[in-house]
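With one protein chain withheld, the remaining protein chains of the complex are depicted in position.
Chain nomenclature is as follows: A and B, assigned in order of appearance, with residue numbering initiated at 1 for each chain independently.
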Amino acid sequence: MNRTIEVTGRRRGLHEITSMVAEVVRDAGLDEALCTVFVRHTSAGVCIQENADPSARRDMEAWFDRIAPEGESWYTHVDEGRDDMPSHLKAILTGTAVSIPVVEGRLALGTWQGLYLCEFRNRPSTRRVVVMVR
Amino acid sequence: MNRTIEVTGRRRGLHEITSMVAEVVRDAGLDEALCTVFVRHTSAGVCIQENADPSARRDMEAWFDRIAPEGESWYTHVDEGRDDMPSHLKAILTGTAVSIPVVEGRLALGTWQGLYLCEFRNRPSTRRVVVMVR
Partner (left out) sequence: MNRTIEVTGRRRGLHEITSMVAEVVRDAGLDEALCTVFVRHTSAGVCIQENADPSARRDMEAWFDRIAPEGESWYTHVDEGRDDMPSHLKAILTGTAVSIPVVEGRLALGTWQGLYLCEFRNRPSTRRVVVMVR
């Protein structure tokens, strides 16, 4: 089965969506499956990272800003705002999709793993994320 | 089902392969499935990125060259040419495979998403890409 999750009203940053995805897995009712989470945008991504200490997430966001900075003089793709080209580059770093095994009916995440929607635009519109369990 | 696509005669850069992959999905004839695109090489990658404005792709290629530059003094893997070690590093950034949900018989790509073979060598031989739909 598959379901499209809509994430609205989130600003730039990493936003945990583990429970939204876990709900789709629960509704799929499969004992063993593969769960794929796919972001239908090119200026946002998805990643699995530490869900305990918020400082890890904060440093991650700072690192993204250093590795793909705003306002580089050599950018030519500049019409959609200063945060646009960096957001495409950051989406390359995280990737657009991640697949997580479902074992005994649950996402096989490790103890400290959370699933994050990585929002790289300052003022994004609604983000659509396809969750497929099969 | 699976099929191996051969991509030939492409130089360094991002090359759209969405329609080649969509054809395999069409031939698979499944209403719901997962489509995995896997590059059988270590100096090329695959990514999903903006398919509208070519300037985004151009800046992306420039960024790859800055983040994994040629001719670093500390490279020891240098026998296969100046573009070789950077190409392995760039392949880490993009990744070797991407999975895309198939919903209602079609790739569930967003409006602005295209699928790209990322060619990091200057003069590559034929690239083999496995497309699996199941």
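Basically, a contact is a pair of C-beta atoms (placed from the backbone, for glycine too) under 8 Å apart; a residue touches a chain by one contact, two chains touch by 3 or more.
Since we're looking at a predicted model, the values are computed, not measured.
K.L.:
With the missing chain put back, one of B:Ala62, B:Val103 or B:Val130 would touch it. Which one?
P.N.:
B:Val130
K.L.:
Which candidate, A:Thr4, A:Thr18 or A:Ser99, sits in contact with the chain we can't see?
P.N.:
Residue touching the absent chain, from the options given: A:Ser99.
K.L.:
Using the touch rule from the top, list residues of chain B that touch the missing partner.
P.N.:
Against the missing chain, chain B presents residues 1-2, 34, 36, 38-42, 67-68, 74-77, 79, 85, 88-89, 91-93, 95-97, 99, 128, 130, 132, 134.
K.L.:
Please give every residue of chain A in contact with the chain that is not shown.
P.N.:
32-34, 47-50, 53, 55-56, 58-60, 62-63, 67, 93-95, 98-101, 103, 108-110, 112-113
To be clear about the criterion, only the chains that are shown with their structure count from here on.
K.L.:
Centroid from C-alpha atoms only, then distance chain A to chain B, rounded to Å. What do you get?
P.N.:
Computed value for the inter-centroid distance: 20 Å.
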